[in-house]
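Only a single protein chain was left out; the remaining protein chains are all shown in position.
Letters A, B and C mark the chains as written, and numbering starts fresh at 1 in each.
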Amino acid sequence: MNTAIYGLLFVVLAPLFGGLLAGVDRRVSARMQSRIGPPLLQPFYDVGKLLQKKTRQVNPVAGPLLLGHVIFMAATGALLLGGTDLIFVAFVFALAALFLVLAAGSANSPYSFTGAERELIVLLASEPFFILMMAGVCKVSGVSTFGDVLAYPQWVAPQLPGILIAFLIVATIKLRKSPFDISTSHHPHQELVSGLTTDMSGRLLAYVEVAHWYESAILCAFMVLLFNRSWPIGLVAFGVAYALEVLVDNSTSRAKWQLVLRSTWAATLVLCGGNVLALFVIGR
Amino acid sequence: MANPLTLPMVRRSLRNLVARPATRKYPYEIRPSFGGARGKIEFDVTTCNYCMLCMRRCPAEAIRVSREDRIWSIEHLRCIACNVCVEVCSKKSLSMSNQPRKPQTPADGVDGQRPGHEEWHLAAPDTTGAPCPDAETPAAKA
Amino acid sequence: MKRTVIPFGPQHPVLPEPIVLDLILEDERVVDAVPTIGYIHRGLEMMVERVEYTEMGFVVERICGICSFMHGMGYCLSLETIMNVEVPDRAKWLRLIWAEISRIQSHLLWLGLGADAFGFENLFMHCWRMREEILDIFEKTTGGRVIHSVNRIGGVKRDVSDAELAAILVRLEELGKAFKKTASVFATDPSIAHRLVGVGVLSPEDALSTASVGPMARASGLATDTRLGGANLYDQIDFQPVVETAGDCLARVAVRLREVEQSIGIIRQAIDKMPKGEGLPLENRPRGNPAGEAFTRLEQPRGEVVYYVKANGTKYLERFRARTPTFANIPAMIQLVKGCELADVPNIILTIDPCISCTER
Partner (left out) sequence: MDRTTFLARIEEYHMGGWRLALINATSAMSTEEQPGGSFDVVWAFVKDNAFEYLREEIVPGDEVPSISASFPAAFLYENEIRELFGINVTGLNVDLGGQLYKTAKKIPFSPSAIRARLEANAAAGIASASPTPPAGPHGAAHAASSPAPTSAPTAGKTA
C-alpha cells in the first residue's frame, strides 16, 4: 500500500527531477565551454514548445511506440519504487528502451534506421550490466525489492566496488554522453544527423525528451539502491557521478561503435562479472 | 603519442568552470562597433545632384536613381557595404556609418515598403529635399 | 549482404553546404560514393558579362566567405598583371599580412569544424572563440569581418598604422600561446587519436594523381606550396612548407595546426620588413581598360587557387575563371571515402576542408 504511493510519486516527480537535471547539465556544460548557457528551466521550455508544434509522423506506428516508450520508462521507475522484484525491473527497463529502437526503425530513413541499429548495439552493451547489478544487490542483501534493500541494515555498496565503477561507464551510454553517444547526439553535428531521433518531431520528440528525464531519474534511483542506508548519500553519489559524466562529455570526442561495445562488455564482464563471482566465492 | 589515460581537455574544462565566460549577453549587451567598420550606407538627399554614378558603379545593383522622378533608393538587403558608392560620390552625399542596420522582420516594413528598402524623393524642384513622408527613412524610423 | 544507401547531403549538419554523396553501405562500411555537386552553382563567372572589371573584384570576393580576402587579392593581381600596374610596396606588404591573417582565421574555423565532426563540442568552442579575435582584427583594419573589400586593382584601400600593426602582432602572439595549448589537445588526446589516426590515408602517389593541393597534399608528404614560388613578396620571407608524411586525418590536422604558428611567424617578419611611416602610397590606379590574359596562382588556406582572366579591351572581361582548392581536392575526397566506415565519413570529408561555395562559383 505504502509502496504504491512511492511508485505514483515517482511518475509525477521524476520528470521534474530529470528536467531540472538536464537544465543544470546544460548550464554546467556551457560553463565548461566558457559559454553562459541557457536558463535553468530551458529543457521545460523546449518540451513545451515541442508540444505546441505540429507533429509530422513518417510512420503512424511511431506515435504509439514512443508513447509506449514514455509509459514503460515511467513504469520502470514506478515498479522499482512500488516494490517489484529488481530483476523484473531491469527487464522492463530494457523493454522501455526497445520501444524507442522500434519507433526509430519504423521511420523509413537511413539516418534513423542506422541510429536504431546503433541504439540496439548500445542496448546490448548496457543491458547485461543492469541484470548483473540487480543480481549483485540481491546477493549482498538477500532481498529482492527496492524497499527491502533500503531497509537492509548494512551498506550494499562496499561489497560491489566493481559494479560501482561499471555503473559510471554504462551511465555514459544511458545518459547519452560523449564518448558513448553514438545513437543520438545532444550535439547536432555528427555523422547520423540526430541518429534515431532524426525523424521525430513535435509531440514525438517531446515524448523522447520526457522519457529521457525518467531515465535519468531511474539511474538516480539505482544509485540510491546501491547506497541503500541513506538516500541523501545516494543522491550525492549520483550527483558526483553525473558531474563526472558531464566532465568527460566535454573532454572527449565521440567513439566508434566497436569501441563502445568492446569497452562496455569488457567492463561488464571483468568488473561486474568478477564482482558477482567474488561474492559467491567469498560469500559462503 | 596519445596516452589513453590522459585527457588533456579535462583540466581546461575545469578551469573554464571557474573562469569568466567568453560570451556576451546579446542583445542586452552590445559591443560597440570599431571605428572603421563598414555598417550601413547613409544618404544625404540635400546635396545629391542625381548624377547616377553610384548606381552605375554599384556591383550589387542595390542603388536605383531616377533623374526624371527625382528618386534615390537603396535596397539594404542587396547592399554589400563595399564602399564604392561612397568613394565615387563627387558631392559627398553618401557616407558609410559604422553602425550596422538593425535586424528587421517583414512586419517592420512601413506603408507597404519592403524592409530594408529606403527611398528619398525630391517632391518639387524648389524644395530643398525633405525626405518623402511616405517613405521609410531613417528620420521616420526614429 | 544488405546494402543501405545513405544520402550524405545536400543538407547535412557536418557540412552546412550542399553537396551530395550517395554513400552505399554494407553495414557500416562504405563501398561506394557517388558525388553530385551543383546545388548552388551561382554562375559568378557569368557576371563578368554585366559587372565592369573595376567592380568584379567585389563579386569575386564573395566566392567564399573564408578565403574572401585571397579571392579579392587574386583577382586584383590578375588585373594588375594584365594592365602592368606596379603595386606600391606598402600595399603589397599589407596584402601579405592580411592574407596570412586569413590563413589563421580559416584554419581556426576549420579546426573547430573538425572537432565538431568527431563530436568534441568543447574543442570546437575553443577554436571558434579564438577565431573571433581574428575577425575583430579584420573588422578594425579592413572594416569588414568576413568580406573585407580592401583590395582594389593597383593596391589596397586602407592603411593600417604602424602602431596598430604592432598591437596586432602582440595580440597574435598572445593568441599563439593560447593556441599552443589547444593544439596540444589535438595532438595528445587519445579519443581524438581513436577517430583520426590511420583514417583516410592518402599516399603521396595518390595525392599527385588526384591532383590534391594545399594541406591535403602536404599531409601526404608532398611539399607543394605556391608561396614557395616567391611571388607577392614571399621571396623576402623565411619559411619552410609544413609537411607531414602520415597522410591520414590526423596528419591533415597537424599540418593546419603548424601552419597557424607558421603564419604568425610570417606576419612577424612582414611587419619587421615592411616600409614604415604615415601616408605612404597605397594605390596605383590603372587607366583605361585591360586587354590580355593572365593566370594567377595563390596559396589559399585550403590550397592552391588558380585564376584565369581574359580581357578584350572593353570595360567587361571576356572570361574569369577561379579554380578553387576544394574543386581540386574533390577527386581525393571521393577516393578516400570509398572503403571507410560511416563514422569516418565526416572526418574524411572535413579534413579536405571542403568549401562547396568555392567549388560552385
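In this section, a contact is a pair of C-beta atoms (placed from the backbone, for glycine too) under 8 Å apart; a residue touches a chain by one contact, two chains touch by 3 or more.
Worth saying up front: this structure is predicted, and the values here are computed from it rather than measured.
Every shown chain touched by the omitted chain in the complete complex is listed here: C.
For the chain missing from the display, the contacting residue among C:Thr54, C:Gln105, C:Asn122 or C:Thr296 is C:Thr296, taking the whole complex into account. Within the set C:Leu21, C:Ile37 or C:Ile153, the residue that contacts the chain not displayed is C:Ile37. One of C:Ser106, C:Ser149, C:Ser191 or C:Thr224 touches the chain omitted from the figure, and that residue is C:Thr224.
Against the chain not displayed here, subunit C makes contact via residues 35-39, 41, 43, 46, 48-50, 77, 81, 208-211, 213, 224, 226, 228-231, 291-298, 304, 306, 308, 310-319, 321, 323, 327-328, 330-332, 360.
Note that in this section only the chains that are shown with their structure count from here on.
A straight line joining the Cα centres of subunit A and subunit B is 50 Å long. For the pair subunit A and subunit C, the distance between C-alpha centroids works out to 43 Å.
For subunit A, the set of residues that touch two or more other chains comprises 32-35, 250-252. Shared interface positions of subunit B, defined as residues touching 2 or more other chains, are 7, 9, 12-13, 22. Within the complex formed with subunit A, the subunit C residues making contact are 4-7, 12-14, 28, 115-123, 125-126, 129, 189, 191-192, 194-195, 341-343, 345-346.
Those residues of subunit B lying in contact with subunit C across their complex are 1-9, 12-13, 22, 34-38, 57-60, 80-84, 87, 96. Here subunit A touches subunit C in the complex through residues 32-35, 110-111, 113-114, 178-179, 181-182, 185, 187-193, 250-257, 259, going by the rule given at the top.
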